[in-house]
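Some chains omitted; the rest stay in position.
So that you can tell them apart, the chains are marked A and B in the order they are listed, and the count of residues begins at 1 in each.
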Amino acid sequence: MTVVLHPSVYFNTIGSHEPQLKVRDGDTIETSTVDARGWDRDGAQAAERGNPMTGPIYVESAAPGDTLEVVFDWIRPNRPWGWTSNVLAPNVVDPEAVQALPRSEIVRWTVDTDAGAAYPEQPTYGLSRLKLPLRPFLGCFGVAPARGQAISTATSGPYGGNMDYRGFTAGVRVLFPVQVEGALLHLGDGHALQGDGEIVGTGIEISMDVRFTVRVHKGRKIGWPRGETDSHLFCVGNARPLDQALQHATTEMALWLQQDYGLTVEEASQLLGQTVEYEIANVYNPAYSVVCKVPKSVLALLEEQL
Amino acid sequence: MTVVLHPSVYFNTIGSHEPQLKVRDGDTIETSTVDARGWDRDGAQAAERGNPMTGPIYVESAAPGDTLEVVFDWIRPNRPWGWTSNVLAPNVVDPEAVQALPRSEIVRWTVDTDAGAAYPEQPTYGLSRLKLPLRPFLGCFGVAPARGQAISTATSGPYGGNMDYRGFTAGVRVLFPVQVEGALLHLGDGHALQGDGEIVGTGIEISMDVRFTVRVHKGRKIGWPRGETDSHLFCVGNARPLDQALQHATTEMALWLQQDYGLTVEEASQLLGQTVEYEIANVYNPAYSVVCKVPKSVLALLEEQL
């Protein structure tokens, strides 16, 4: 069933808030998100700034210990402009280089969905020919954390949240570890495009129309957000510093290979050691995010054998 | 001119050692490297273990403040087997998960250069069909560090060293900041292939035959190793933790864009913010290595304008 949610309330934390919609396992939801500052499709201030979330959406039958799958059919910018910071974040350059950084300002980019491209509205000379392909995704989405917590949408954890991973595009199968009854899915913080790491502190921030389907994997317990693309399986670790985020993601992937592919620790280690790929999703938020990926072409060899 | 070096002496530090060969700007060198344990093409112990280096090679006219360019024509495994550790390194998994790791052992892999593939010699059941494409590179190479230092080939720094970056394949234009007269290029630690991060502590370790050309860029001063592939420019930062390695690489890339592409800080920031790509080269050695990359397709837009 396809259900439509016209959001009227937004939350700046991810938590066990009053559900704005109840859906069933397998339902498809159409809704929209405002941008990181709460600006909607008309540029109006529809919510308080700081990654306001659409939702939460209560998914019937989802319970702690299950996994919630989310697949987006589309993630579409619903206005013709976005915005970004224009100076590298102080924490991504050498401390000695920070004094030379100018003060960051917000600049607007044109987002042309017909052409599938974005570019600065009023570029200075050096960027006057810059035009980049759109690659829309949601910077912040996830399920309510455990123990009744309500956590700022500035950060992330095992429940997802503000991971700002540019790989979370439409078509990707995303998996979250359900922590509370109904899972309570929150979503927002759309980016028209972004580089690795979100190193200016933003992508091209924009409001979105989205459609996605939720599925509950009963009794499948995972520890961190996971995903699957056409080419890879991946796990996301969220923590500071990057070293710890990488440890979370790698540990989760090694478990996955052992549990679902029947590998021993030594086998999983050799496979990862020679084929693993990492992405730095964000190196700006209170918790950084590292993605640990394994090519499905490699796993296909294992599966033939099973 | 093409010169051949048959190495007889190997060094386990990168430093201002007696040159084993003197060449001119533009010369091509053919030589070989032993593996990380000092085993040569015949499996004989030709050097002390711990990344023994071929060289140093003195490049005439190279002086502090210059840049040394190295391009490999080929990097070819010269024996039919390599070896690797078979358990994830304790520092890449959650501390709580380390107790469950078995003790690491060395296992041999068959390296079939005709087929262009590698696989475990005596695979356990789970890996019995595993076969991976070769992607040979040198894990450790670089120029002598400043101030008369001689630094273990276990680690790395602004001068290069044990970066274990699997992107350093044949055809890549690699740039090092020259620190001493003659640059004093060292090279070794060949890997037949490896995943990101070198997370079992090794690639498929193997001895190599190599051919490469050196060029001196007089008066071009850089701060960290840089490189150019068909598709990207990149900078390498070497430090612990990953956060600091990333800071070094990002700072160096922002400088590159400002100096060679005439961008302002704000322009370089926006371009990097929306297009940068990171790779985690190694997260095992005393200094970790992070690679900051910019697509040449993006830079091409800027160049049209110049």
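Here, contacts are C-beta pairs under 8 Å (C-beta built on N, C-alpha and C of every residue); 3 or more make two chains touch, one makes a residue touch a chain.
Small disclaimer: the values here were computed from a predicted structure and weren't measured.
Asker: Could you work out how many identical chains the complete complex has, if 2 are displayed?
Answerer: 4
Here, only the chains that are shown with their structure count from here on.
Asker: Per the centroid of Cα atoms for each chain, what is the distance between chain A and chain B, given in Å?
Answerer: That pair's centroid distance is 32 Å.
Asker: Help me check something: in the complex, which residues belonging to chain A touch chain B?
Answerer: 84-88, 91-95, 97, 100-102, 105, 107, 120, 124, 126-132, 193-200, 202-204, 241-243, 246-248, 250-251, 254, 261-280, 283, 288, 290, 298, 301-302, 304-305
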